[in-house]
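Here the complex is missing one protein chain, while the rest keep their positions.
Letters A, B and C name the chains as they come in the text, with residue numbers starting at 1 for each one.
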Amino acid sequence: MNIIEEGRSPLFMDPDPDKAREFFRGKPRAMTDKRMTEKESVDKFIPDGCYLAIGGFGANRIPTAILHEILRARRRNLGFLGHTSTHDFQLLCAGNCLKKVDVAYIIGLEARGLSPNARRVMESGKIEVCEWTNYALCVRLRAAAEGVSFGIARSMLGTDTLKMSGAKVIECPFTGKHFVALPAVWPDVAVIHVHESDIYGNCHIRGISVADLELARAAKRVIITAERLVDSYAIRINPTRTVIPFYLVDAVVEVPFGSYPGNMAYEYFSDEEHLAQWLKAEKDPGEFQKFLDKYIYNVSSFEEYLELCGGIKKLKELRKLEALVDN
Amino acid sequence: MNIIEEGRSPLFMDPDPDKAREFFRGKPRAMTDKRMTEKESVDKFIPDGCYLAIGGFGANRIPTAILHEILRARRRNLGFLGHTSTHDFQLLCAGNCLKKVDVAYIIGLEARGLSPNARRVMESGKIEVCEWTNYALCVRLRAAAEGVSFGIARSMLGTDTLKMSGAKVIECPFTGKHFVALPAVWPDVAVIHVHESDIYGNCHIRGISVADLELARAAKRVIITAERLVDSYAIRINPTRTVIPFYLVDAVVEVPFGSYPGNMAYEYFSDEEHLAQWLKAEKDPGEFQKFLDKYIYNVSSFEEYLELCGGIKKLKELRKLEALVDN
Amino acid sequence: MVTAAYNKMEMMICTAARFLEDGTTVAVGTGAPCAAAMLAQKVNAPNLVIIFEAGGLAPLLPQMPISVGDSRTFFRGIMAAGMNEMMTTCCRGMVDFAFLGGAQIDKYGNINSTVIGDYHKPKVRFPGSGGANDFASFCWRTMIIAVQNQSRFVEHVDFVTSPGYLSGPGAREDAGLPAGSGPYKIITDLAVMGFHPESKEMMVESIHQGVELRDIMQNTGFSPVISESIKTTPPPSDTELKVLREEVDPCRYIIGRK
Partner (left out) sequence: MVTAAYNKMEMMICTAARFLEDGTTVAVGTGAPCAAAMLAQKVNAPNLVIIFEAGGLAPLLPQMPISVGDSRTFFRGIMAAGMNEMMTTCCRGMVDFAFLGGAQIDKYGNINSTVIGDYHKPKVRFPGSGGANDFASFCWRTMIIAVQNQSRFVEHVDFVTSPGYLSGPGAREDAGLPAGSGPYKIITDLAVMGFHPESKEMMVESIHQGVELRDIMQNTGFSPVISESIKTTPPPSDTELKVLREEVDPCRYIIGRK
């Protein structure tokens, strides 16, 4: 294979589809009750050193409860895949959970600013980084979902992003044109928050799916957190709506308001006040530790976190904001 | 580029993504009323010699009205892309419309048997054929939809299907493993039957989408036939349901019962009686010509065809069959 | 009332159904393969997940589909997706069984469903691969249901549409096909054949009741390996026949008239 150019960063995951196939060969296919708690799912499927990917888009439809649990479980040396990752990345940096990251967008919080703590972590030199773009990561997941070792795109051509990636430039066998070969990535575990799931893991998502359909298919294990559980009749009555079928899923955790303080489309808006508190607290490392103790480490459940942040009154406000209802 | 093996059949379409991009650069993006009649859409977008692809799956959710119109317009020398194509292929063979075909499944009618006339046409040696598999054609459309010149898969490896295809076997730059490079195909025009469309071409499909989402994105022009037109509010109220957005679409033709005699999920079952008549009529070429005159050439509209086949009474029966209602 | 009498198609479907293990996934075509999967689900593999290439997943099949893309294939299903979804599920190694037919089969389980005679001047043109090549390439274990005779079971198929073990041991892997996949069982009206673990040649594993080994030899265009532990295929049970006739195919589309 004639390789025209290649990125210098190491690949964190093996792109061999036959190794992935061997894993998937053994993955159970029966429809069984997969409900468990946040803690059980983290204990079972997210060990130290595993390679993690988070669904949603930064502070939209993110599985906050599992992220908090990962911090409380003091997980270390995780790999991470992040297209636009904002509050999720901020949390994992806060917990010093990360070791090597495939990234397209980190540290930043979109219009909210930049995370001072995540920036400190990323400037410390302790984290191995491989650069990609949002689409490049999407293609990597898509290739894995397709059971092949690479996908092609024209992202990154000509740029330093390519140089600091793990991609290779190849020639099209039909046109001679250059394309970037993007290695498939099968994350060890993906955590995805959805609107509805049945106890088997058949899921509905309303609104944008970001890269979660590819992610659910690429990941070896999938933990679903769901705003609500639904009866399987709700799945079978309209199978067109199913976006993640049960056989991809290993754990189903019911977490109402599970994307808080992030936005959950059609359910509740983001809590900008609380997200601003994060930014403020992060400025001073000492203050930040107290903040984390208060909101995560000394908290025993996601419900308790929701109560700390304002409970039902706050959640009702966020529902109104989402629905664009004034009062 | 090191090519390990390559198919011997010619490519009918240019896989250069930049030529496709140039076309798409000029494609209108404004939301305009795209309604027209079957005849107008065929006159405007399906000239002799163009390369056509049909949505649905053989006798399920097919745009029968446009196919009939293509026959009445005596279109000749068409290219055709057919994953599992059954009644659609049978129609185009009946009209002697085809010249070169990229195929995975032709002649056959699944559990209904084989089309004697389509078999005669394909055994005549007058049609250029390039072999693929259903998934290979899906990957070719997907590559076009992704704006790249090829996609990869492991279909056809080791087989004569590969030898008689237009694919090339390449090595993965990461693993050294062999993959089949499948050239992107941008059909000149795709015709897709859907459940609902607004006047701009924003579409809903209920049930399986087969390869139509890839096809709608790959094709340079898209003609939509719709069971019913809906107000744009029906689109905007739930944008998660939109599977084909307006800017892909060039023509919207409202055709109730438009997949008849094929099946339309949630609407009406296939008319097995009429489809069996086709098979019977095809046995004798002279009889078949009379049959075609009766049901297509001497018919001025799709409504007239529906009337000939039993009209509202028949359609009510097919609705009951689809809904599994006994009487 | 169900009796022990059964026809060849019933024998084939009941035998095939038993090879489908509970809690596995199977990609099926219409006809006998689909009937076998439905029967398995109702008798021996309640958690069998049936996959249709056009996009239907795990329907509560109210009747036999006419097409692998008709609305029955996702009636009260778990998902109604598309071809890409189902085929990539196979590619990833998530589908255990594929169930195919074919005009010709050779001793390595290669299947021809494209042409008889020369490709460019065919004596007979068949439909081609459809999704069969994909399934035979990606699913772990391919099963074939076919009536056994000399014109169907041949030394060399005229055209390899879908891959069996190609030219023999290691050939699939050399071609780049996923490791560990390949033909598993051929269920005919005479016998069940597997493949020899080393030579990858078709091997008679069990013979149906009332069939002699020489019947098999006379109806096969090559010399199959004979298993050292050759058995008699158990006949359909009363339960299997009852479910097949009354629930799976009450109109006898597939199993035919008695």
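The criterion applied here is as follows: contacts are C-beta pairs under 8 Å (C-beta built on N, C-alpha and C of every residue); 3 or more make two chains touch, one makes a residue touch a chain.
Remember, predicted model here, so these are calculated numbers, not experimental data.
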{"item": "For the chain not depicted, the shown chains it touches", "value": "A, B"}
{"item": "Residue of B:T37, B:N96 or B:T242 in touch with the missing chain, whole complex considered", "value": "B:T242"}
{"item": "Touching residue (missing chain; options A:D14, A:E40, A:E110 or A:E303)", "value": "A:E110"}
{"item": "Residue touching the undisplayed chain, where the options are A:E40, A:E303 or A:E322", "value": "A:E322"}
{"item": "Interface residues of subunit B (partner: the chain not displayed)", "value": "17-18, 20-25, 27-31, 144-148, 202, 217, 235-237, 239-240, 242, 245-247"}
{"item": "In subunit A, positions touching the absent partner", "value": "56-60, 83-84, 86, 103-108, 110-112, 114, 119, 122-123, 125, 131-136, 138, 142, 153-161, 164, 169, 177-179, 206-214, 263-266, 269-270, 272, 322, 324"}
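In this section, only the chains that are shown with their structure count from here on.
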{"item": "Chain whose mean Cα position lies farthest from subunit C", "value": "A"}
{"item": "Pair of chains ranked first by number of touching C-beta pairs", "value": "B-C"}
{"item": "Distance from subunit C to subunit A - Cα centre to Cα centre, in angstrom", "value": "40"}
{"item": "Subunit B, residues touching no fewer than two other chains", "value": "153-154, 177, 179, 206-207"}
{"item": "Residues of subunit C whose C-beta touches two or more other chains", "value": "74, 80-81, 91, 138, 178"}
